[in-house]
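Report on the following structure.
One protein chain is absent from this view; the other protein chains keep their places.
Here the chain labels run A and B in written order, and each chain numbers its own residues starting at 1.
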Amino acid sequence: MDLSILWYLVPAALMFACGVYGFITRKNLIAILISLELMLNAADLNFVVFNRYLFPGQMEGMVFTLFAIAIAAAETALAIAIIINIYRAMGNIDIREITKMKF
Amino acid sequence: MDSVGNIIVYFVVAIVMVVFSVMAVTSRRILRAATYLLFVLIATGVFYFQLGYQFLGAVQLAVYAGGIMVLFVFSIVLTSKPNDKGTVLDAHRRVLGISAAVAGAVLLGFALFTMPVYTGVSLGQALTGGADIDMHTIGHALMGTEKFQYLLPFEAVSVLLLACIIGGVVVARKR
Partner (left out) sequence: MGVTLPILILALPITMFLVLGLGGVKMPRKMAGVLGILGMGTTAVISYWVAFTYFFSGEAAYIVDGVRQQVQMFDVTWLAFTQSLVVKIGFLLDPISAMMLVVITTISFMVHLYSWGYMEHEPGFQRYYAFLSLFSFSMLGLVVATNIFQMYIFWELVGVSSYLLIGFFYKLPSAVSASKKAFIVTRFADLGFLIGILILSFYTDTFNFIDMTNNPQGVLASTGGATFMGASVLTWAMVLIFTGGMGKSAMMPLHIWLPDAMEGPTPVSALIHAATMVVAGVYLVARMFPVYLVVETSLVFVSVIGAITAFYAAVVACTQIDIKRVLAFSTISQIAFMMTSLGVAWPELHDGLGYMASMFHLFTHAMFKALLFLGAGALIHAVHSNNYTAMGGLRKYMPITHWTFLIGCLAIAGIWPFSGFFSKDEMLAAMFAQHWFWGAWMTMVAGLTAFYMFRLYYLIFWWEENPHYKEHKPHDAPWQMSVPLIFLAAVSCVAGFIPFGEFVTWNRAPYHIHIELPVAATSLTVAVLAIVLATVMYAKKNPIPTRLKDMMPGLWMAAHRRFYWDEIYMFVTHKIIFNGICRGIAWFDRHVIDATMDGFAKVAQKTSYAIRGLQSGNIQLYVLWYFAGAVLLAAITWICLL
């Protein structure tokens, strides 16, 4: 039995779908952030897999994943700073209550 | 034909990944969700190792599973009350979410299985096809300025991280 490219892409696709579901349904801002990380992770995995199977002589997919991880770290840190601030201002982090910027 | 060890590792990791993905987004307790996310991240790291990217796997474990998870746990502790299970998801929204997720997954699945994807190569062939990526190569790729070398994005990321540090301090600071 061969582990072809599809074997890796299918779990990534499922992970991505989970992320979408979580992002749309969860109320807690941190849970939403977790879903976001799932989606990002799925994308990272795709980069690496395509790199390995299609262009094994090069390393662009890996480098981009590397950068994506760095940026994800930055983004998460900032998002968590914002979340803490919101918590301080409003007393909770339920996304349905944060609608002050509405029309 | 790939080695049995690889196949076993693959199945274990894939199952862990999918199951804990689902659990991370469905668990009502936020700290548990974060833990499940941790498992997913570790599983991804294992895939990286398996695909022959040791450095990337190490970064995944150190930055994601190590650094970011600490941040998550930290903020969860800061922003949630004890025994906070969260409210029940409303059904309407759940239907919407599931249909979106399923639509996306179905689309991706169809694309994967009907498009002419390059399926003829096994993991072993792929691994032997490429040269081994050692730290030396990676360092040159990150610090060089020629084609397929990435000094500029590397520096841009460093500036981004600096901005992020300052931004994080400014945003979260007590007034």
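In this section, contacts are C-beta pairs under 8 Å (C-beta built on N, C-alpha and C of every residue); 3 or more make two chains touch, one makes a residue touch a chain.
This structure is a prediction, so every number in the text was calculated from the model and none was measured.
Partner chains of the missing chain, restricted to those shown and counted over the full complex, are A, B. Of the options B:Val9, B:Met23, B:Ala100 or B:Val121, the residue whose C-beta touches the omitted chain is B:Ala100. Only one of A:Ile24, A:Ala42, A:Ala73 or A:Ile93 touches the absent chain when the whole complex is considered: A:Ile24.
Even with one chain removed from view, chain B keeps its contact list with that chain: residues 93, 96-97, 100, 103-104, 107, 110-111, 114. Taking the complete complex into account, residues 20, 23-25, 32, 95-96, 98-103 of chain A touch the chain not shown.
Going forward, only the chains that are shown with their structure count from here on.
Mean C-alpha positions place chain A and chain B at a centre distance of 7 Å.
Of all residues in chain B, those touching chain A in their complex are 1-2, 6-7, 10, 14, 17-18, 21-22, 24-26, 30, 33-34, 37, 40-41, 44, 47-48, 51-53, 55-56, 59-60, 63-64, 67-68, 71-72, 74-76, 78-80, 86-87, 89, 93-94, 96-98, 100-102, 104-105, 108-109, 112-113, 117-123, 126-127, 129-131, 133, 137-138, 141-142, 148, 150, 153-154, 157, 160-161, 163-165, 167-169, 171-172, 174. Partner chain B is touched in their complex by these residues of chain A: 1-11, 13-22, 24-28, 30-31, 33-35, 37-38, 41, 44-45, 48-49, 52-54, 56-60, 62-63, 65-67, 69-78, 80-85, 87-88, 92-93.
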